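With one protein chain withheld, the remaining protein chains of the complex are depicted in position.
Here is chain A:
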């Protein structure tokens, strides 16, 4: 079953349209990265999937039912961007409250607190929590009731590198168990290894959608080759060049066949490069229309 099906979805507030003709599917056990600048329509897309907003045109289906239906909401976990929760409740009480609202047993809370590393702070008021701890509490909240679809809005904000790595490991684990994950972020570095596909939104339009290799092909960005060579005098020299993807292997073979080559480093176009590429295309279009 597909976790999310969005079909020619349009949405606007008043007279401004923030999403144009968005079509997107996310399958079970798939991790989709949703990227875009501020105001690109990421949060609106999230709200449409949550069923908090209704599309002006098109259809959004979640786990086989229209978005917003009680069944879809029960099997969905959501981590909002920068949620501060209730300062007067403890972490454990917060989770107990949300568990009751979701209709899941309160007994699973201890395990969740342990999973996000908040066991020691569980009985302290949320008022005393750091930003990272609140973020982890939000994550535990999103995991209540073993959701089959997880929506994470800027999940790594406020997390230190170790906690971020733990989060990605957790996402990996959930993916293996068949949970679909939508990861919404504008922090691109480090995400590449954990997403199956990336969707790049720009001014309310889907600019690109696909796996990283697919997007690299589509963008036709050049690869970076760095080689170290030893010249006859024994000095090490460093050469850098960018090559088209189709020429990459020829270059590598050529470099490898030269005995003076001591090292070769290959860097693929990163998500950030791709993001910049697709973003730039829109900027040019905008300039043309103006």
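Keep this in mind: contacts are C-beta pairs under 8 Å (C-beta built on N, C-alpha and C of every residue); 3 or more make two chains touch, one makes a residue touch a chain; residues count from 1.
As a convention for this text, contacts and distances are computed from a predicted model.
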| item | value |
| --- | --- |
| Protein name, per the UniProt record, of whichever chain is missing from view ("Pyridoxal 5'-phosphate synthase subunit PdxS", "Multi-copper enzyme maturation ABC transporter", "Chemotaxis protein CheC" or "ATP-binding cassette domain-containing protein") | "Multi-copper enzyme maturation ABC transporter" |
| Residue of A:35, A:98 or A:275 touching the missing chain in the full complex | A:98 |
| Full-complex contact with the absent chain, from A:78, A:129, A:168 or A:223 | A:78 |
| Contacting the left-out chain in the complete assembly, out of A:1, A:70 or A:110 | A:70 |
| Missing-chain contacts mapped onto chain A | 13, 47, 50-53, 70-71, 73-74, 76, 78, 80-86, 88-89, 97-98, 100-103, 141 |
